[in-house]
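Here the complex is missing a single protein chain, while all its other protein chains stay put.
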Amino acid sequence: MQLKNTQREANLSTQTNKVDNQNKTSIKSKLTMATCALLQAGAPAAQAETGDWNVDAATLYYSEADGRVSIFEPVVNVSKQINEDEYLKFKLVYDVLTGSTPYGAVPTTTTQTFTKPSGNGNYTTPAGELPLNSSFRDTRVAGGVDWTIPFDRLKNITFGGNFSKEYDFNSLAASATYAQDSSDRNRTYTVGLGYTSDTWDPVGGKNPELTYMRIGGTDQNGKGGTDSKTTTDFMLGLTQVINRSTIMQFNLGFSNSSGYLTDPYRFISVLESDGTLTPDSNIPTDARPYLYEKRPDTRSRNTFFWRTVHHLNEDVVNVSYRYFTDDWGINSHTLDFRYRYELGGSHYLQPHLRYYTQSSADFFANYLLESNVATTDFISADYRLSEFVGTTIGLKYGFEIDKNSEFTIRTEFMNQTYTVQDEILAEQQGLDIAPDLNAVIFQVGFNIHW
Amino acid sequence: MHIYAFHTLMKFTYKALTPTLFFALLTLSHVARSDYPVAPEFTLPSQDNPIQLSKLQGKLVYVDFWASWCRPCKTSFPWMISMKEKFKDHPFEIVAINLDKDKTLADAFIKSQAINFPVAFNPNADVAEKYGVEGMPSSYLVDAHGHLRIRYTGFWNKSKDEKEQMIKRLLKQMKNTTNTTANTTHLVEE
Partner (left out) sequence: MFRILLITSVLSLSACASVQPWEKGLLAKPSMALVADENEIFLDEHIYFSKEASTGGQGVGGGGCGCN
């Protein structure tokens, strides 16, 4: 068994490059990534003797059914212990995205034509099918550094910096987290602050919010330009040893974003009361019956997170719950359960279950009636803002190659089942306007330390 | 900006729950020997004969509490081994008291090191409790008269030299005391 985390775990802030998905859909809707400045995926420092190294590498292959998104994503973490309480850690991520994504339109019984994000061309969707925008290969590079510095035996601070770069989106983030242990080291208090600055340079420029899409090749009605947003995060955390075999963690997170929070590529179908696309007579010349979405320019998010790790006779249970709420009307619950089943010797099996439910954003709609267009202030048909239930089930296998290295492999299946919010109109009867999302997650990982 | 943690050298806390009193003493100014608390006695099994602290009276004893799951504990062994070697011609002893509940894990580590001092086993940790251990590892220097002179909580590479200096100083003190004919000195020859 590798002693990876025998020292204080509090100290290394790991910043996940994660994206505020409201904003990050690149042209072909890849998994958007932005940087969350606050220590996330809180992996504790890999523990090592002074001067020792720890390398964690993994590759993810994520693939959605029905020709949708696929991601190939290798990541490597290198951490070095400088002194007993001081660590330096580097992370580098590279990802390649292919496939297609729904941009918010609903299927109809006729062929539909959309303008490409560049504004220069058009593409069609066959009758009855969910409109998807097909991506080309897109790549992203991201990375970060964390530096943990001790004040004394019980207190330390971690400074982190992260960046993420792809052709239409850049992100920079910085964070600081202070951690303090009680004298018996059964409790750790953490306080963290983060700041993230993201800039959008969308293909074809920003879509002018709440206006109709224009036919590709014609005047794009002011489509263009770049924009940005900033996010400030504040986090309070408490880790408590409950008994010899149990530890719990509680976190409270507060986050505020402001700036351009709209998705620069998404739109919503404008329909008549029978579900057909609103006719040309209702829309400007050279326009299409799709309205570019608009989201508020601020968002305030709060999270409550609780995790328990408990050692049974041989096995370990790791269960967590997160409650999320924001001022866009979204509330969610996430329950995550991992059971590490020791196989004896130096390998294990770990089943994993995740259950997620969210409510829809106040301004979410599956489609927009033409009669409501004039009175709409915010609107989005982004399925990720709708009401849905997400379930993931998976299995991981890990084994020690020798006393310094370990290999892991996991396979998971994810499903998202959406609740259609608006009445299904005549045109869409018999069509699935919010089909399930099914995806496979596959990861291999390797750890070596010396 | 680099903040250095200077790890505690000489802090003793008053232990209300144990019968032993620990005082905080920083300097080696002339202090009556009775101001230093008496190191709690123990007799513990080892790999050979049982180890009894009182039998080591007359020597400077470095008592170290450790466990196989504690990384800095394991890091400290090469240093302890080098200290024992360095001061082998002096009245200096190291006793490493293992607190693993599962002895097999301790044995595996012991085998991997060329340990030149006795390792005692205290799985129920009652001796650790008496010594008021507050962190892993914890080490204590017990002088020739069985008094606790200093406690170290944790093990840091940057304080190795300082600890070595303390050992030298205490050995010197012992030597000076034995060279005089102080009537309070009572050496037990082994």
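Letters are used for the chains, namely A and B, taken in the order the chains are written, and counting of residues starts over at 1 for each.
As a convention for this text, a residue touches a chain if its C-beta (ideal position, glycine included) is under 8 Å from a C-beta of that chain, and two chains touch if they have at least 3 such contacts.
Keep in mind that what you see is a predicted model, and the values were worked out from it rather than measured.
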Exercise for review: Quick one: jot down which shown chains the absent chain touches.
Suggested key: A, B
Revision key, fill the gap. Out of A:T115, A:T177 or A:T211, only one touches the absent chain, namely A:T177
Point to revise | Per the touch definition above, residue among A:T125, A:T188 or A:Q220 touching the missing chain | key: A:T188
**Study point:** Hidden-chain contact residue, picked from the options A:P107, A:G205 or A:G253
**Key:** A:G253
Review point. Of B:Y36, B:F65, B:F87 or B:F109, which sits in contact with the chain we cannot see?
Key: B:F65
Review point. When the complex is taken as a whole, what residues of chain B touch the one chain not shown?
Key: 65, 67, 69-73, 99-102, 125, 128-129, 133-138, 154-156
Review point. Footprint of the hidden chain on chain A, which residues?
Key: 1-14, 16-22, 24, 30-33, 36, 38-44, 46-47, 56-58, 60, 62, 73, 75, 77, 84-85, 153, 158, 177, 179, 181, 184-188, 190, 192, 233, 235, 237-245, 247-251, 253, 255, 301-307, 309, 311, 316, 318, 320, 322-326, 328, 330-332, 334, 340, 348, 356, 358, 361, 384-385, 390, 396, 408, 410, 414, 416, 437, 441, 443, 445
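FYI, only the chains that are shown with their structure count from here on.
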Review point. If you look only at chain B, which of its residues touch chain A in the complex?
Key: 1-3, 5-8, 69-72, 75, 134-135, 153-158
Check your understanding: Which residues of chain A touch chain B in their complex?
Key -> 3, 6-7, 47, 49-50, 83-85, 149-153, 157, 183-185
